[in-house]
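Pasting a structure here, questions to come.
All protein chains but one are shown at their positions in the complex.
To keep things simple, chains are lettered A, B and C as they appear, and every chain counts its residues starting from 1.
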């Protein structure tokens, strides 16, 4: 049976829950078409997260990979277009490291595009009633770090891979005035819809998902 | 048996659903302590909405009133502190009216405060994991109109009454890039928690819920 | 000669400059039509600010009063529609006081409207190229406190009075990522335009300046 690798992160930044992992483990073992989802929890650690990702890729040989990450301040499911070869941390990771302007992988290209059909996924999610957008930056913290490494490891592979940022849970947002959130059930349903499109759609749609600036 | 009046609005502004009414009807008939919730749907019409509200107050003689209204752009449950005696519409209501700088009720005071224990409700909702805030303005459209009328009708009554703005549903927010939303289930649970506090708490808490500007 | 009273505040909240006072003193002594601007600096102190305001009103017998206040987070000149009889501080004032849910003036009404022609001022400023808006809340800190007191003192007077919030200066915004600002020269010019309209226009314009929520 084919395998879909779905990763989330452990909590970071003082939180005691990370919705990216809650979504992944809620979908662990479920079927999308003829493929089974396998969920992996990555440490929120520069370097360590990539070691875990590489091991999972090696062990599972997935047909599709989606990495999820928590994005405080965003209100929608956010499909990342591009991963950049830079670590520039504003806060420490869970091992106390705070790299500034270091390459994710020395000698690798400056950036990789997502190999997921992000326009088709955005269109399908929107049609199904999920708030969704194309994002032009995954930041410069551990999310982008993992995303860049993932795209680098699979750069010569036909396996589609990419990254989706997701909002805080309501109980996390409750601690910050005016903060956007999304219910776990909504996010779990949305990720399932997204995986289904990623698995079954052919070439990506050609519709605008850009920003002026 | 005692009655809690919970109002929502019909859809407006081109929407075909209004989460305020979806919440209210989901709770219609449910018990909070020894009081039963009765849901009423108000037209999104200046004047007409107040006629409906007044009839409901007269007919039901509720022990508590909470009016709900949709607030596109807000991310949290939003307890309104003050209702202002002004109608100033940016868009037409559902009857095609667009009043500018008219009094809600001629000869009435400039404003009324909520008579709900909004600080206790905010604290209780936050503790229960709901994103919530105190808002200093309910706008100048039909929501504020209904809120002002409600407070005016009950100005000499011991019955507590007030207004809560609530975010868009995910399927509404899906149409607008970057828009915040909240799942119906989250909002239904939150309103139930809020009503329970409003019904059972005594004097309001004394904790800051203000804004600098 | 007639007098226009233009007030600003001393710095607060850890700042060492307050643009509201910088604007006021830049315009001190200037003529608008046949009236001379007199600038007064108010302490950022509950109670004390109102004492200063009342003394200035008594001493100057102005024909027009505009109070200015700094609004971190706002990007435009912001004409306040309504002052509310509530003090609810998130931070301490400059005397260390932090009132919660106290009346500005016991026994006074819940709110007063601005008696300035705010719609005409907004239209004139916009036409002259200044970012401007009508605001439905002046907050619940010392700005609203002064605004409420001002409107209360002049409640039976034909003298027009009101409040304008103004953005941070660029050098203040430089300390906060993504914060909006406005150059002092722009704000000084804008306040002069606003005062000229307030002094010379008759009844206010009837154009929408409301918000839906």
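Remarks
Please note the rule applied: a residue touches a chain if its C-beta (ideal position, glycine included) is under 8 Å from a C-beta of that chain, and two chains touch if they have at least 3 such contacts.
Predicted model, so just to flag it, every value in this text is computed and none were measured.
Of the chains displayed, those contacted by the omitted chain across the entire assembly are A, C.
In the complete complex, the hidden chain is touched by one of A:86, A:116, A:180 or A:194, namely A:86. When the omitted chain is restored, the residue from C:14, C:107 or C:177 that touches it is C:177. Panel shows chain A; residues 13, 69-74, 81-82, 84, 86-91, 98, 100-101, 109-113, 119, 136-141, 143, 165, 204, 206-213 of it touch the chain omitted from the view.
By the touch rule set out above, chain C reaches the unshown chain at residues 74-76, 125-126, 129-133, 170-171, 173-175, 177-183, 185-186.
As a working rule, only the chains that are shown with their structure count from here on.
Taken together, the touching pairs link the chains end to end in a line with two free ends. Chain centres computed from CA atoms place A at the largest separation from chain B.
Averaged C-alpha coordinates give centres for chain A and chain B that are 37 Å from one another. Note on chain placement: the centre of chain B and the centre of chain C lie 30 Å apart, centres being C-alpha means.
The distance from the centre of chain A to the centre of chain C, each centre being the mean of the chain's C-alpha atoms, comes to 47 Å.
Contact with two or more other chains is made by no residue of chain C.
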